[in-house]
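Just one protein chain is left out here, and the rest sit where they should.
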Amino acid sequence: MFATGNIKRQKTREQTRSLDNDNFPAMGRIDYKPDASYSHHEDNFYYRYYNSNERLHGRTMEDWMRPSIFLGKAFTPYPGCSPRPWSENPITLYNMQNMHSLENYKRGVRAMFELCMKMGIKYWSGYDRDLAPEGETSEETQYNYEQVVDLIQEYQQKSGIRPLWIGIDFKNTYKFRNGAVTNPESSIVTYAGYQTKRALDIANKLGAENVMFSASQEGYFNIMNTDITRELKNFHKFLKLMIEHKDRIGYRGQLLMQTAYDNRKAFRDEGYKYCYDFPSTLCFLKHYNFERQFKLVVKPGHFSYMANMYGCLGSIDIKHKNLYDVQKAAMTMKMIVENGGISPGGLTFYVPHHKSTFDAKDLAEAFITAVDTYAKALRIAVKFINDIQLNKSIQMRYVSFSSGWGSKFNSSEANLDDCDDQIRKQEPNIMQPPPSRSEHWYAVLTRNMETPFK
Amino acid sequence: MFATGNIKRQKTREQTRSLDNDNFPAMGRIDYKPDASYSHHEDNFYYRYYNSNERLHGRTMEDWMRPSIFLGKAFTPYPGCSPRPWSENPITLYNMQNMHSLENYKRGVRAMFELCMKMGIKYWSGYDRDLAPEGETSEETQYNYEQVVDLIQEYQQKSGIRPLWIGIDFKNTYKFRNGAVTNPESSIVTYAGYQTKRALDIANKLGAENVMFSASQEGYFNIMNTDITRELKNFHKFLKLMIEHKDRIGYRGQLLMQTAYDNRKAFRDEGYKYCYDFPSTLCFLKHYNFERQFKLVVKPGHFSYMANMYGCLGSIDIKHKNLYDVQKAAMTMKMIVENGGISPGGLTFYVPHHKSTFDAKDLAEAFITAVDTYAKALRIAVKFINDIQLNKSIQMRYVSFSSGWGSKFNSSEANLDDCDDQIRKQEPNIMQPPPSRSEHWYAVLTRNMETPFK
Amino acid sequence: MFATGNIKRQKTREQTRSLDNDNFPAMGRIDYKPDASYSHHEDNFYYRYYNSNERLHGRTMEDWMRPSIFLGKAFTPYPGCSPRPWSENPITLYNMQNMHSLENYKRGVRAMFELCMKMGIKYWSGYDRDLAPEGETSEETQYNYEQVVDLIQEYQQKSGIRPLWIGIDFKNTYKFRNGAVTNPESSIVTYAGYQTKRALDIANKLGAENVMFSASQEGYFNIMNTDITRELKNFHKFLKLMIEHKDRIGYRGQLLMQTAYDNRKAFRDEGYKYCYDFPSTLCFLKHYNFERQFKLVVKPGHFSYMANMYGCLGSIDIKHKNLYDVQKAAMTMKMIVENGGISPGGLTFYVPHHKSTFDAKDLAEAFITAVDTYAKALRIAVKFINDIQLNKSIQMRYVSFSSGWGSKFNSSEANLDDCDDQIRKQEPNIMQPPPSRSEHWYAVLTRNMETPFK
Partner (left out) sequence: MFATGNIKRQKTREQTRSLDNDNFPAMGRIDYKPDASYSHHEDNFYYRYYNSNERLHGRTMEDWMRPSIFLGKAFTPYPGCSPRPWSENPITLYNMQNMHSLENYKRGVRAMFELCMKMGIKYWSGYDRDLAPEGETSEETQYNYEQVVDLIQEYQQKSGIRPLWIGIDFKNTYKFRNGAVTNPESSIVTYAGYQTKRALDIANKLGAENVMFSASQEGYFNIMNTDITRELKNFHKFLKLMIEHKDRIGYRGQLLMQTAYDNRKAFRDEGYKYCYDFPSTLCFLKHYNFERQFKLVVKPGHFSYMANMYGCLGSIDIKHKNLYDVQKAAMTMKMIVENGGISPGGLTFYVPHHKSTFDAKDLAEAFITAVDTYAKALRIAVKFINDIQLNKSIQMRYVSFSSGWGSKFNSSEANLDDCDDQIRKQEPNIMQPPPSRSEHWYAVLTRNMETPFK
């Protein structure tokens, strides 16, 4: 189930070893300090809940959570975002020319590794296009990638940190506006194939646990000039090539498919997408029998429960408000623990609002708070899982299926005619439906958000 | 492919025969009059495009469209809506007590048949709960249903009009607030079973082409006290019972599943739904291998194209703005014609905004305009299908897959390594992606909306 | 600033005095117990933060919050909702006929007073139409209202509890579908006038602090047959009549205008509303110079800050997710405290999802948790207000306006030409914008959500 890669042969050195750079200067290793005071605002630089090696419900917290830091936007250059504190000079308010230099990608990678090490996080994640800038020729692009991949390899060896996933990103370029793998023009699809091959090779080289394909560009603007059937067939063919290449190079990680985080965008001016949220993506995979090859990356909450229920939960992306939403996090971690873990996927933390944050310290605080929110959620989840009263309450809610008439339905001994009989017979005794106790459980959940866990 | 039912033994009488009621007094049979003047506002009482028996592309317009009038809200009483013009007296601004009387349901049914006949529409559709009021006991409920079903049978015999679908509706009652077939309480599920049995029996008796199950109530409010796995298993069991009953009574129509029209409601204060739009419903059906038993009811546009693509298009519901949106209608009819029709489903027309419209004439105009909008759309669709220029344009858009390198991808002779070679080799010759001509086709579509079709 | 009414002459008796009814049987007075254990789920029946008479920042918690319990939906019958536990028998799954009986409204009122007393809450709020059922004639309606108002008066005298606001509700009836005070038909507007007069009279009699007008029905479905100018003029005239009646009867409370809670509904199938959210309502009031007469009821968060900024904050409605959102609550309470309070308005707590909750205990837990969430928020807010570090940080964020060039802008000594000069002069020194520290303050806020407040 684990990815291959040279990573296994490396002797993982002590994570706290200096990487000879200091992008987060005032900040040392983030310690677990459950009783850290709240009196000073700078007390944010502790974990109050995340104790990576502490065992809960039979595994370490790290094993349950498998947290990963997302490289893009936060560390390496992104169009429309401000220069990072570690950008090479001079970038002024006027001059953004140098922003996307190879050097700035390298500096972003270094900063990410430094933060991962200081935070004690073992995984990073990133799209291919967040690793290095495209050049003017494929040679130049290739050169850029090689430089950065070499750097990453070096840092991975020093730190023992690995990629949770490497993603293939068709978003940041106009050439895929009419679709990447469903583009009507074969040379564009070829380009997508070239990019996918390279991403698989890099993932293999870096020992990524997963490779993620993002379908966010596949769709159409105008149905009048679109042959949906042909485009989806090409999509199908492309994924088969991807699987074939994966097998050929002997990559043993998991393939993932990412779905749009915010489906409200799907039906607006951006045209219609084939895979605009979790169910539409799963439909596509089921239709083409890709369920065994691809698992899904979803957001926390409802979609993650449904993905788990449908047996296709791959990994979880945590963005925006979800980063700090401990209630949703608790229910999501409860599902993961009950499910026996999420490996080889994990939790990928993106940093929110980053367009407006220019400060390394801020960035660190955001990641620390988010990881700690999910660590707290894990503790709450385990508490709930072991809570006899809660478990009994859920069981009791469905108790009417355990005996008498209900058990007949349960064991498929009754048919609709029997239902009819039953209703006419039972009529005088028909009771109010039992209380759902929804508000009670909201109250319990709310209260638990502040449990001191001593 | 057709439903059974006694309807086949009946001799269909002339549709224009008076049904001895006159809810649309000033209005006679709606004629096809393509050159009807626009000068007078009352010129709405013609079809300018809908000529039911005219053959287009090998079939009659009626066969392509299979239009049906929806009974609920427009004709029979609905909570929160105003009394209909045909309501029995006295209903005043203060006194709404009598609104849901059995008599008012009967009057609604009569008005609907009168309008269908005057409009020359051969199908009606309705939820079970729109047929008759629930009584205080199941006997009384049963009595109410029998009365109305008898009336409908009589009218069907006189008119030859039949149900396109009979739907099972769990919406209008608080008892299903925590789910109908996924309710944690077995007696509620039993009640849903009783209701489903009765609806299937009625559908069989009335010769409905389809029976529609609406999953709009299935879901949860609070994940903490919900066992999703159990609830979905119950859902699964219930649908098997439904199929079994269908087979037992020898009903030969199609089973449909309806999905929420407006998915924006799905994740708000109404809790989380298992089936909140087309893809989430299809996921559920695919997961439990119900794809062959249930087809889907979708709205016009994107979801209908995708349902067709995925082989599960059952019927089309037309509501709100879609009623008069001739552009979306044209693309939807084009898909239907290319698909070889939509039988045994059809187009079901709901009347919009009806809470504010108190006037029989208005009601008629809304239905006439909507049906005529889709008739116009059908004419445009056929024109497009026969348009050599358009077809060639679509073909040309994908032409790069027909020869050279593109054809290798097409015939699966190339792999990702070949893509890589190709990109490096072709580099100097990489062209701009070909124009999508999106705006051109929007312009053509817009122009065609006003084609006089002479 | 306080409303008149006979209430002042009454001697408020001890709130815990029995009202001779027991709708919440297992529940006694809710005590403040900050160190209540979390170990048992039934530990929800304490306040951990709300200590009504504790002084914080110069006032009691009760004074800052002015909490009120909303009567409608939770206690008295509401269309489509389930029968309450205190409904008179027999209401079965089939028979809902008796649900809207006068007796059930009375029982709902009694249950509300019992809960207010047990929770130690001094205010209730309610729409006119939640007080009593409409009868078949205006006499019968009047009789119903008198019965319930007498009952309320009796309970108010016994308990000292008063209305925070009485609202005028045009929602629950089809007659206002085309608008209440902007209806094209004068008899409907007259009916709205009759209803408004009665509500003002009742508010006066019961000593309500505020009377709230809800504009949620004013708008149009079809612009083609609508004379917007005339309708808004009628709206204007109507509000003048309302003010005139208020003065005539000597009611000294505050007039409020409520805005739609969820503006996403405003532009859908429900037509277009003149007042669909806070700014659209304020525009209307400003256009007709009603700013001094009417203040606004808004939801917590952004709209409440803006209402305060624009000097028109009247009262705060708390529904749905906002009930338990302590972060938004903390920021809202901070604004209220900095503003010197919200009197004569307050916080009105609605119970969420109530369609699915059938249990008195659940209802109580929901209200207790919501009030306690805002009490906790108040404690956090006061802590933030006294936090030198935070205040200095806000100040420092704008420090560039305090000296040098920035102070010239601040004191309006500079013009745009000076800006131009300045940019050209300063160019080499242009710095990155200072970090917003957004993530830092999110982290601080998140941490504070769990401060034990010892």
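Going by the order they are written in, the chains are A, B and C; count residues from 1 in each one.
Please note the rule applied: a residue touches a chain if its C-beta (ideal position, glycine included) is under 8 Å from a C-beta of that chain, and two chains touch if they have at least 3 such contacts.
Here the structure is a predicted model, which means the values were calculated and not measured.
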Of C:I30, C:M99, C:V148 or C:M331, the residue in touch with the unshown chain: C:M331
Absent chain, residues of chain C that touch it: 137-139, 175, 177-178, 183-194, 196-198, 200, 221-230, 232, 234, 237, 240-242, 244-245, 248, 267, 272, 274, 277, 279-280, 282-283, 286-287, 302, 305-306, 309-310, 331, 384, 390, 393-394, 397-398, 400-401, 405-406, 409-410, 412, 414-420, 422-424, 426-427, 430-431, 433-434, 436-438, 441-442, 444-445
Positions on chain A contacted by the hidden chain, ascending: 79-82, 92-95, 97, 134-138, 140-141, 172, 174-175, 177-178, 191, 221, 262, 264, 268-269, 271, 320, 352-353, 355-356
For chain B, the residues touching the chain missing from this view: 38, 40-41, 43-44, 48, 82-83, 92-94, 324, 351-353, 356-359, 361-363, 365-366, 368-369, 373, 389-390, 393, 430, 432-440, 442-444, 446-452
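As a convention for this text, only the chains that are shown with their structure count from here on.
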Distance from chain C to chain B - Cα centre to Cα centre, in angstrom: 41
Where chain A and chain B are represented by their mean Cα positions, the distance between them in whole Å: 38
Shared interface positions of chain B, touching two or more other chains: 137-138, 175, 177-178, 191, 221
